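With one protein chain held back, the other chains of the complex are shown just where they sit.
And now, subunit A:
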């Protein structure tokens, strides 16, 4: 009786709210009025991640109930490695996952496993480092210029590693380093750093899928959590990996981080949240809901000048997430980075989750990864500039991101000024690279011509030469 009236009034209220939301949507984006409601089509989701601190938005969205606020019941599942993670997203065992920025791009253009993967959410900026073993550091340190305080001057360039590599090669010992995956940020960052210091990291060719043609340093794949142990075992002499695995090496005394990716390329895009294109098409509202929850999580992580980071560290230290000791995770998550033991420096932007429009999926970020794939031969032949743009638009879906952001602004959960509403998807040319070469996402072919080591135009690896 009374229940019925409240029922009806609630229903009316609900309809009003939906109409209001819809009207706003139509005003904002001119979307067709077909989107009747935005309830998620699929409510039980399994999302995959790799044990790295930059999976934080997923853990935060789960722990703070942001997923549940969107009506999603999410299970977060750690995956054994990036290959397993990608395969399980493709096979549908995972609804989506924390991915390397290069993975959706690599899959879409068919380097490695071919599959259409899209992303509407960029997970973070920076967060990686390059670590070398104690032995290599001892040899390298002799060449590194020292500051007035007796500590090495940063950024440390690969120029100082070069004599060490040459010595190893002269002794007939191949110089081996680890990275986490062929299309990983880490592979490209390590290659960028080495090449900027005049060390050739090797090309991928049709016959050489390990990417060691012409290489002076042999790079191989090692899963992130095994990096310190593999280096300790002497299989590799250094590696590029995300946190906490650089700080772990310092804590365990097995190696010394020499450079962070922030110094290689200031505010470089790192991980994305990837789903299969088919999944995104089948469950558009679910996708939108996940992105909304992730945006809120990213906002929380960066809120009030990283005020929540200590709490985030506690979450990530749980065995089900990153699981490393809280002290190790805290080092980088709270804005400091320890190079040589005791040499702790402030790097407030070591991990950026929301500032600087970190979560917006910029086309230019995609283009940068594609240029590196071409530079190192993962893309076999030269492509026109239009191709880069086309692939970027196929994989990166800022429309979904902005729609999610708009809904959050309307619900009062986000601020209008925190999102780049008017961007064309290309960042202004970026200049903060360790070698000073500027990157303009609109002219990838011209960008590739600027590197002395690397493929450009239609030069085949054999002709490009190396040493």
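Here is the rule we go by: a contact is a pair of C-beta atoms (placed from the backbone, for glycine too) under 8 Å apart; a residue touches a chain by one contact, two chains touch by 3 or more; residues count from 1.
Methods note: contacts and distances are computed from a predicted model.
A chain of this complex does not appear here, and its UniProt-recorded name among "ABC transporter permease", "CRISPR-associated endonuclease Cas1", "Fumarate hydratase" or "Probable glycine dehydrogenase (decarboxylating) subunit 1" is "ABC transporter permease". From the options A:74, A:313 or A:352, the residue with contact to the unseen chain in the full assembly is A:74. Only one of the listed residues, A:325, A:424 or A:457, touches the absent chain: A:325.
For subunit A, the residues touching the chain absent from view are 7, 10-11, 13-14, 37, 39, 43-44, 51, 62, 65, 68, 71, 73-80, 84, 87-88, 91, 93, 223, 225-226, 228-229, 232, 248, 252-254, 317, 319-320, 322-325, 328.
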